[in-house]
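One chain of protein is taken out of this complex; the other chains stay put.
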Amino acid sequence: MDLTAPAIELTDLDKFYGTFHALKGISLTVAKGEKVVVCGPSGSGKSTMIRCINQLEEHDGGTIRVFGTTLDDNVGLIDEIRREVGMVFQQFNLFPHMTVLENCTLAPMLVRKTSRADAEATAMRYLEKVRIPDQAQKYPGQLSGGQQQRVAIARALCMQPEILLFDEPTSALDPEMIAEVLDVMVTLAQEGMTMICVTHEMGFARKVADRVVFMDKGEIIEEAPPEDFFGNPKSDRTRLFLSQVLGH
Amino acid sequence: MTAPAGSARLRRLRKAYFGSPLSALMTLLSAAILGFILWKLLDWGLIHATFDASGTQETCAAKGGACWSVIATRWRVILFGIYPYEEQWRPALACLVVAGVIVLSCLPRMWSFGKLALTWTIGTIVFYTLMRGGILGLASVNEQQWGGLPLTLFVFVATGIIGMPLAIGLALLRRSDYPVIARVSGWIIDTIRSLPLLSILFTCAIVLPFMLPGFLIGEKLYRVVFGAALFFAAYQAEIIRGGFQGIPKGQEEAAKALGLSYWQRMGRIVLPQAFRLALPATINQFVIAFMETSLIVVVGFMELLAAGNTAFKTGEWKFAYAEVYVFIAAIYFAFVFGLSRYGAYLEARMNVGHRKD
Partner (left out) sequence: MAAPSIWRSKRFRGAAIQAGFVAVLVALIIGATLTARANLSAQGLTSGFGFLWKSTGWEINFTLMETTTTDPYWWYLLMGLLNTLFMGVIGLAGASILGLIVGLMRSGRNPAARLLGTIYIELFRNLPLILQLFFWYALANALPNPRNSLAFAGALLNARGIYLPGLVIGRGTVALAVLAILVSAALAVWILASRRFRQIEPTRQRRLALCSTAAGLALAALAVVLGHDPSQPWITMPKLAGLKIDGGFRIQPEFYALAIAIMTYGAAYVGEIVRGGFKAVGRGQMEAANALGLSPWQVFSRVRFPLAFRAMLPILINQYVWLIKATTLGIAVGFSDFFMVIASSITHSGQTLEFIAILMGGFLLINFSLAAVLNRLNRAIALKGHQTTGAT
């Protein structure tokens, strides 16, 4: 793994579900430290794309390169990449049978072989960062949605990944909880984390994104810095989408 | 790039069957086990088997496969037990009647209380008349001479007919608003459920006569059927209770607010919905009840399984136990598998209905 290479390089990525063409030749490069926001209508393939990056979905064509390492069906490589790429899900996906602290220390201890004391210290540091150190001994089911999502972010951070993927992290949350999660994400962005973030929070995109990517029907339609994307969209489809998202 | 065609499908298949060393090992192992068993069965049951009634132990052994001759010569004992030989058309007809009634009540169009009750009453009367005789010029045949498949079906049907109302009663008692009644019926249900069915059948067959006044003792068969029904009811009551719990609380409250009486609420609102929710589990319970009818061999009845046992207990067929058991197993399997597939079909149908509302 070469940390000077671009963090993520997708070239001509293809993905099929049966005969359904979900990704049609996607190409995207993300440099280290860059923050990319991905948006687009439902079913356009946003989740599929970022799930291909850590191989939760297998791609059918094209190449995926993470820090210069090309993904093929070598299982060892997939493990290596998953160690460096954290992911935050829409539905949080915390492990309900473990405490918050155990959720955070599980992977560092099992995958990185960190000692329990170190893993717990790291976990507490990140739990403080997402502002819920006092919930460490609770179970996920005892927390609010916003708290759960912040635990999920802390859990991903505990592996000290180089890249974080977010798949609509706020769309399962009530409005008053969205802000607390976005706050954490803004802090992370400001600290220089490489992020790919699928979200419809356009305020967040304006504030932190280096680039906004618009997808529709399995293709990247437009890719631009936020000022241009919101101020001067080139494609009609982008304009239509923006009017729907920002319209009301 | 176009959609992955033939070669990609092949790739996917290869991945499914040989995706990892473990998967490949499992594929090979499963194929080997399946192939071996299938081949052995075919070889034994068909290729080297003797089918005609004239086969004997020697001729069958010479061919090396199954000796279906035992079925060819003794099938009437297996199916009808010691029912008088010349009268055996009656149990045969009776079995068909019961089968017809069961198939009829599986049709959704028959699902109203009136229709079901009518079909089952008529079916039971016809069955009983045919089996017992004594009227309409039919020779009378005592219950002690009943045996084989009709006895199995009789016990099953009677268990259901007696057990179902009992189950509804117990379930309603258990959710009664009167705490003492709810508590006590809960104890009764839990106690019956933690006793083995065999011990209940045994008690009914052998102990109950001591405990009942003379006029209530009755035929052993009916006492045993009552025991089986009681056991069925305890389990079924819990299934119905599960159905009650699945009904939104608002339903009964709305009915109360409309001024419906207890029986109107139960009969029109609560029970129909509870039954709908409990239907898959209920069918499962019927499947189990059907298989458990075979337990009555232990208290001395000649139902299908026991009749089969007698078919090879005679010296000349002693070697042919496997053939007889396979024959009986096929009968049970056809019935049980059919019923449980039907249950799965209903469940799928209900789930589709649910998604719509």
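We call the chains A and B, going by the order they appear; numbering starts again at 1 in every chain.
Following the convention adopted for this analysis, a contact is a pair of C-beta atoms (placed from the backbone, for glycine too) under 8 Å apart; a residue touches a chain by one contact, two chains touch by 3 or more.
Computed from a prediction, not measured in an experiment: that's the story for all the values here.
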Shown chains touched by the chain that is not drawn here: A, B
From B:Leu10, B:Met26, B:Leu42 or B:Ala139, residue that would touch the chain that is not displayed: B:Met26
Residues from subunit B at the interface with the omitted partner, ascending: 16-17, 19, 23, 26-27, 30-31, 33-34, 177-181, 184, 191, 193-199, 202-203, 206-207, 210-213, 287, 291-292, 294-295, 297-298, 305, 309, 319, 321-322, 325, 328-329, 332-333, 336-337, 340
Residues in subunit A touching the chain absent from view: 54, 56, 79, 82-83, 85-87, 89, 91-97, 102, 106-107, 109-111, 115-116, 138-143, 145, 152, 155-156, 159
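Definition applied: only the chains that are shown with their structure count from here on.
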Between subunit A and subunit B, centroid-to-centroid distance (C-alpha), Å: 54
